[in-house]
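Only one protein chain is missing; all other protein chains are in place.
So, chain A:
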Amino acid sequence: MPRTASKPTKKRSKPYTVTSSDTDPVPSASSKTKKSSKENDEKYKLFNKYANTSSGIIDPEGIEKLCSKLKVSHTDIKILMLAWKMKAKRQGYFTKAEWRRALKALKVDTIKKLKKALPELEKEVRKPLNFADFYAYAFRYCLTDERQNCIDIGTICQLLDMVLGSTFRDQVDHFVDYLKIQNDYKVITMDQWMGFYRFCNEISFPDMTNYSLELAWPLILDNFFEWMREKQA
């Protein structure tokens, strides 16, 4: 979920450098592109309303402002979906190019239009093909470090709730319970993260009759399965 300004921003590793002209390569001005650059202007104007003037990108403070304007909580999945649409690289920040990408795809250029477009966006993301991609994106988005490739249990629990809570309530609740009491893993990898999604889609719950320890499910899910069986006994 997008970071808010209340979180400390000191402990950041080397971020990628941001330049004020961080845009997609724009073709040289011609009659053809004059129209599109005018459209872009609107989007950039909107962008600048929320962007930090010195860094030239929307930071957590800006996002919080945006969220209140959209009348959506910053922990709402729709913001994450918007970040996905932007292909935003860094949690808590939107660059100009990312902003333009999303708004162009959504065909909006005002806050009002953006707010209206959010439910549509959610529908689109929830399509099975897109959702798998979105689910993987959510994990990557939460990685705070370029060199890092896993996320702590606490964050994972929150993320699972946000991303899968509405569609797989039961599985998420039980799995989150399990994650909190187990001691084998302190962090979750992408493979384990994706494994859980597959689990939700393929395994009937809570009976789990079609689960097999003989297959290549991540070990954490094997352990979860055994823990569930013990509880059910």
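Keep in mind that, in the parts below, a residue touches a chain if its C-beta (ideal position, glycine included) is under 8 Å from a C-beta of that chain, and two chains touch if they have at least 3 such contacts; residues count from 1.
We take it that contacts and distances are computed from a predicted model.
A chain of this complex does not appear here, and its UniProt-recorded name among "Cullin family profile domain-containing protein", "glutathione transferase", "Glyoxylate/hydroxypyruvate reductase A HPR2" or "mannose-1-phosphate guanylyltransferase" is "Cullin family profile domain-containing protein".
The hidden chain makes contact, of the residues A:Ser68, A:Thr110 or A:Asn149, with A:Asn149. Although one chain is not drawn, its touching partners on chain A can still be listed: residues 149-150, 189, 191-192, 195, 198, 214-216, 218-219, 222.
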